[in-house]
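Omission of a single protein chain aside, the complex is shown with its protein chains in their original locations.
Letters A, B and C name the chains as they come in the text, with residue numbers starting at 1 for each one.
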Amino acid sequence: MSILQILDIGLAGLVLAVAAWTVFARDAFAAVVGFVAYGLLLSLVWVRLFAVDVALTEAAIGSGVTGVLLIGAAGRLRKLEASGGDDELPGASLRLFAAALCIFVTLVLAGVVLSLPDPGPTLAPEAARHLAETGLGNPITAVLLSYRSFDTMLEKVVLVLAVVGVWSLAADQYWGGAAGNPRGAEPDGTRALLAQVLPPLGILIGIHMVWVGADEPGGAFQGGAILAAMWMITMMAGLTEMPSIRSRLLRLVLVAGPAVFVAVGVAGVAFASGVFAYPTGFAKPLILFIEAFMTLSIAVTLPVLVAGPPKRLRQQ
Amino acid sequence: MNDFFLSAAGIILFTVAVGLVRVLSGPTNADRIMATQLLGTGGITSLLLVASATGVRGVDDVALGLALLAAFAAIAFVDNVAAPDSDTSKGDRTE
Amino acid sequence: MNVLLDLFSVIAICFGTFFFLAGTAGLLRFPDALSRLHALTKADNLGVGLIVLGLLPHAGSLLAALKLVAIWALIQLAGATSAQLIARAIRRSG
Partner (left out) sequence: MTAATLAGFIGSALVGLGLYGLITDPQPIRKILGFNLIGSGVFLLFGIVARKGAAAGFAADPVPQAMVITGIVVAFSASALAIALVLRLYEVAGPVSLRSEHTSNKAEK
């Protein structure tokens, strides 16, 4: 057994232990902390599966942005729930039945894993064959923005729908106000330092990830999530604040990604062979053009989702 | 040399994993956050070692992304969980 | 020259690993939250620093080396900030 295999098995045990902790922990906050650690470990597993693009996404969204969302929610729930709340588990027989069901599901899935053909069916040769036509070097970016671009466009629409859903949960009197914390009168020094040093570097890294995403691991999702995190840190330090949900600019940026995507897709009818087709030779510049707007939209959508519905009165 | 890198990665990962006992036992929530902070640092370091040993492209970018976000959990914790009295100055201002 | 560089890497990484061990031992064994925080910052600081130092001779390109140093600097920044904030939170909660 090689050292790498020992490492893999240890990592697997660790991931499962932390996942079990998030399920069985008594305290909700402890469970959430476990989930943040879990996200980090999961991106290590993705690296071991040679899925570096996925590892990047999991690192930025799974452990970073989701961590802030969940810890914020756990903190707010703890405050709202003055009595300590209800953590009574269902009866022993129900739990036993649930455990049996879950073990059964796990065993069936493990059986499926064992019976998978190796090498399995694959679309990799197809993806490779047409890669030259797109001008890209990263097959995953090609899948996301060329072969299956319709899926990716709809996924951006899901993000916009989630924002609409979150905003519509605002109490009546706060409609038109802003979410999140107001700008601090005197920002706390430690946080302000971090929020001033980190973003220039983070913005550089985020844009780097989008740019190299055409040929190397990276892309609009990963870069956008990093940029989103940078905006979030300046808000957490009280240096910037979430704009009012009435802000034209905010709404425009939120829909810019999917809108540009649809526009380019429809233009394909006139200039190429059909909807969501790119004219020959122009695929790469068009893909980079769409990715630029998508990155911008993702960078704004994620913090808006984390901030939640508006909680402050509309300013005159 | 590669085997040495991998062994070091393994030792670091399991060391910080043992530190996760603090997530279980606490006693305070600050201890829990500290343990994840240590796991984050150790995870990034072992990622760098594994990247150097296996030579998979782009892994250093994963480590870079994780390093950028390393302080986020701690800041979110301090803002939301550790400061019950300062709540009025934060999210729920209704004046 | 190569043997010397390898030796340098081995020594640096061994010391870095030692600091991770020490940081974890401190996190588990120290009696109060503030001393545990102190132990944690040692792993952040010296552990990562020494291992990055050990990996530098093996970085393939200048960009890769720069990224390694940037990762170390970012962990420093994150570690320092969060240690400060957590310490303040511990003191406030008494």
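In this text, contacts are C-beta pairs under 8 Å (C-beta built on N, C-alpha and C of every residue); 3 or more make two chains touch, one makes a residue touch a chain.
The shown structure was predicted, so the numbers you read here are calculated from the model rather than taken from an experiment.
Undergrad: Among the chains included here, which ones are touched by the excluded chain in the whole complex?
TA: A
Undergrad: Have a look at A:L169, A:L249 or A:A270 and name the one touching the chain we're not showing.
TA: Of the listed residues, the one touching the omitted chain is A:L169.
Undergrad: Which of A:R76, A:H208, A:R251 or A:R314 sits in contact with the chain that's absent?
TA: Answer from the full complex: A:R76 touches the omitted chain.
Undergrad: To test your reading of the contact rule: which positions on chain A touch the chain that is missing from view?
TA: For chain A, the residues touching the absent chain are 4-5, 8-9, 12, 15-16, 19-20, 22-23, 28, 31-32, 35, 38, 42, 45-46, 48-51, 53-54, 57-58, 61-62, 65-66, 69-70, 73-74, 76-77, 80-81, 83, 85-91, 94-95, 98-99, 101-103, 105-107, 109-110, 112-114, 116-125, 127-129, 139-140, 142-144, 147-148, 151-152, 155, 158-159, 162, 165-166, 169, 171, 219, 221, 298, 301-302, 305-306, 308-309.
In this section, only the chains that are shown with their structure count from here on.
Undergrad: Would you identify the chain whose Cα-based centre sits farthest away from the centre of chain C?
TA: A
Undergrad: How many angstrom lie between the CA centroids of chain A and chain C, rounded to a whole number?
TA: That gives a centre separation of 28 Å.
Undergrad: I'd like to verify one number: the distance from the centre of chain A to the centre of chain B, where each centre is the average of its C-alpha atoms, in whole angstrom.
TA: Here chain A and chain B have centroids separated by 18 Å.
Undergrad: Quick check on chain B: which residues sit in contact with 2+ other chains?
TA: Those would be 33, 35, 61, 64, 68, 71, 75, 77.
Undergrad: Do you know which chain A residues sit against two or more other chains?
TA: 191, 194, 198, 201
Undergrad: List the residues on chain B that touch chain A in their complex, please.
TA: The contact residues of chain B facing chain A are 3, 6-7, 9-10, 13-14, 17, 20, 23-24, 26, 29, 32-33, 35-36, 39-40, 43, 46-47, 50-51, 54, 56-59, 61-62, 64-66, 68-69, 71-73, 75-77, 79-81, 84, 87, 90-95.
Undergrad: Under the stated contact criterion, what part of chain B meets chain C in this complex?
TA: For this pair, the touching residues of chain B are 1, 4-5, 8, 11-12, 15-16, 18-19, 21-22, 28, 30-31, 33-35, 37-38, 41-42, 44-45, 48-49, 52, 60-61, 63-64, 67-68, 70-71, 74-75, 77-78, 82-83.
Undergrad: Would you pull the chain C residues touching chain B in the complex into a rising list?
TA: Those in contact with chain B are residues 6, 9-10, 13-14, 16-17, 20-21, 23-24, 27-28, 33, 36-37, 40, 43-44, 47-48, 51-52, 55, 58-59, 64, 67-68, 70-71, 74-75, 77-79, 81-82, 85-86, 88-90, 92-93.
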